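Selected chains only, in their assembly positions.
So that you can tell them apart, the chains are marked A, B and C in the order they are listed, and the count of residues begins at 1 in each.
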Amino acid sequence: MSDALNPDACMDWGRDARTGLPEAVYAKGKTDAQLAQILTAARSLSRPVLLTRLAPDQVERLPDVLRGGLDYEPVSRTGLFGPVPACAGEPDIAVVAAGLADMPVVGEAVRTLAFCGVGARVIADVGVAGLWRLMDRLEEIRRARIVIAVAGMEGALFSVLAGLIQAPIIAVPTSVGQGVSEGGTVALHSALASCAPGLVVVNIDNGFGAAQAALRMRALTSGVQAGT
Amino acid sequence: MSDALNPDACMDWGRDARTGLPEAVYAKGKTDAQLAQILTAARSLSRPVLLTRLAPDQVERLPDVLRGGLDYEPVSRTGLFGPVPACAGEPDIAVVAAGLADMPVVGEAVRTLAFCGVGARVIADVGVAGLWRLMDRLEEIRRARIVIAVAGMEGALFSVLAGLIQAPIIAVPTSVGQGVSEGGTVALHSALASCAPGLVVVNIDNGFGAAQAALRMRALTSGVQAGT
Amino acid sequence: MSDALNPDACMDWGRDARTGLPEAVYAKGKTDAQLAQILTAARSLSRPVLLTRLAPDQVERLPDVLRGGLDYEPVSRTGLFGPVPACAGEPDIAVVAAGLADMPVVGEAVRTLAFCGVGARVIADVGVAGLWRLMDRLEEIRRARIVIAVAGMEGALFSVLAGLIQAPIIAVPTSVGQGVSEGGTVALHSALASCAPGLVVVNIDNGFGAAQAALRMRALTSGVQAGT
């Protein structure tokens, strides 16, 4: 019975062709054996894999031969495995964050983009309680073609920013908060209820999803394919 | 048994002396007979009464002799009954509202202050989706000693404003909104979770409570007593 | 006091230049006088206005001279006022809906796009309980550069569709449902929690917001400006 209850992962290696987005692995809750099986398969197919929510102790327990091929970044808990394209040119995506505690989510977005060879400019700690911090960097943000905004607590950054720029803007609420905002629901609802026009939203702490959405949008620009 | 189930109101006529705030009547859910009994008692005692959440049809059903003594304002659904002091001097309270749909709540606050002889400056339709609207009137707001901020939807106005001014600021979330923000919970939570320092909050749509809190604070200013 | 409690709207006529999106008016909760004031101002400035959540009886109570200039569509409860550009060429936006009860939200999105001169292809009644209905029209959907997906109940359409196409996809959960799905929260959460990559979400029933987001994205395509 153990075989049936410990099946191999059924990787969607064809996702790239179908949706323009490469396959990624959500590492949380996967067993060590499953992670090793996936990475071994990827290597034999010469395909890159992005691992998200990958805990440091999961990395440590990987076989040496696999861990050696893994580029792990602890703030974002992401691992890039295999041949990853270099980021070239000036970044045309900006990731704007309200506070330092949002950096793990910022990192997940930035690393997901990097996995696809797309660079991003990080503009951190510009929450609206001190509005001048955001205003000081507004021109820098306006140069981006697509903006990912990351904020927890009451998420006021989303509305203010969306009222100031023309680019598509993806809100990522984070679980940073206390009392009523613990877990991120307040920031999520603020983003959804925003009075500013044309803001779109992903799940709480979902830096990966925001990056994927940005890649879909980026493919709209002339002559660019998603994930390239 | 009908007497026991239709008792007279037990008015707290001494509240003024105890808390510095005059007695008010929440009209919603009161019977016509109860409203008439309260107003008749107030007149015989020569005491003013503030009525909140007073529906137009409740006003119409009042006996002529009572309705004649009532100053009713329909946007705010408030009635001032009896001798009300005049507002004198430059208003030192500002009521700042994000949208036109918030005006009933603004009105309840303004009328409660007027009932106590305190004037207020209304600054309406300055939601942060168009930040310039707020910035254009910032100096006017900064002249106030106490600020009441009124907003529904995602309530981003609260955080932005609290980061820009020094005065005490009372947030009144409103039930204006749709989808996740229907009923006002998102605006309420945004105010409570605000990253801006020293913001205080009252219940959804509670313009009356905000005015009462402002009156308590105003009494701190030298030589001024609450409600005078 | 009535002037302070019945202020004029503070229209953000400059929004177009700042965010690439024209000003719109959320009619629900606005008084007849406020609507008339806004439309009169718009006409004197020769600017178009989009009205959303506009009830038929609000239209009927408009002065004749204003109502004559209004293009009202009852399913979507939208009104286009003033000079609206014609839609030209093949639509590059698809609006995909799970059921007929979702048509008011579909309509709000389509009309918002039309207000900006942008056409859209509607693909209705393709919920996944009968998967063949979606599959039959998949090629048609894949021809769109941007997809707006509209669904209530359990919102399974979002995940299935996002796994099948490459274009940016904006989920609009609707309040269509009963029991646990009444009000649209289940569809909203399904969209946010989707296991499909790169799906973005707007508030429940927010067809207007989805269209605005689509216009931001559309401006990314070479040589196209938002709202033109």
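Keep in mind that, in the parts below, a residue touches a chain if its C-beta (ideal position, glycine included) is under 8 Å from a C-beta of that chain, and two chains touch if they have at least 3 such contacts.
The shown structure was predicted, so the numbers you read here are calculated from the model rather than taken from an experiment.
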Size of the entire homomeric complex in copies, 3 being in place: 8
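By definition in this document, only the chains that are shown with their structure count from here on.
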Shared interface numbering between chain C and chain A [over half = same, under half = different]: same
Innermost chain, taking as reference the mean of every protein Cα atom displayed: C
C-alpha-based rotation, chain A on chain B, 0 to 180 degrees, nearest 5: 180
Geometric centre distance via CA averages, chain C-chain B, whole Å: 35
Intercentroid distance (Cα basis), chain B paired with chain A, Å: 44
Rounded Å distance, chain A centre to chain C centre (Cα mean): 27
Of all residues in chain C, the ones touching two or more other chains: 15, 18, 188, 203-204
Parts of chain A lying in touch with chain B, wherever the complex brings them together: 98-99, 127-131, 153-156, 158-160, 162-164, 177, 179-181, 185-187, 189-197
Interface residues, chain C side, partner chain A - complex: 15, 18-21, 24, 145-146, 162-170, 188, 192-193, 197-204, 209, 212-213, 215-223, 226
Chain B to chain C touching residues, read off their complex: 73, 75-76, 100-101, 103, 106-107, 110-111, 114, 122, 124-126, 129-130, 132-133, 176, 178-181
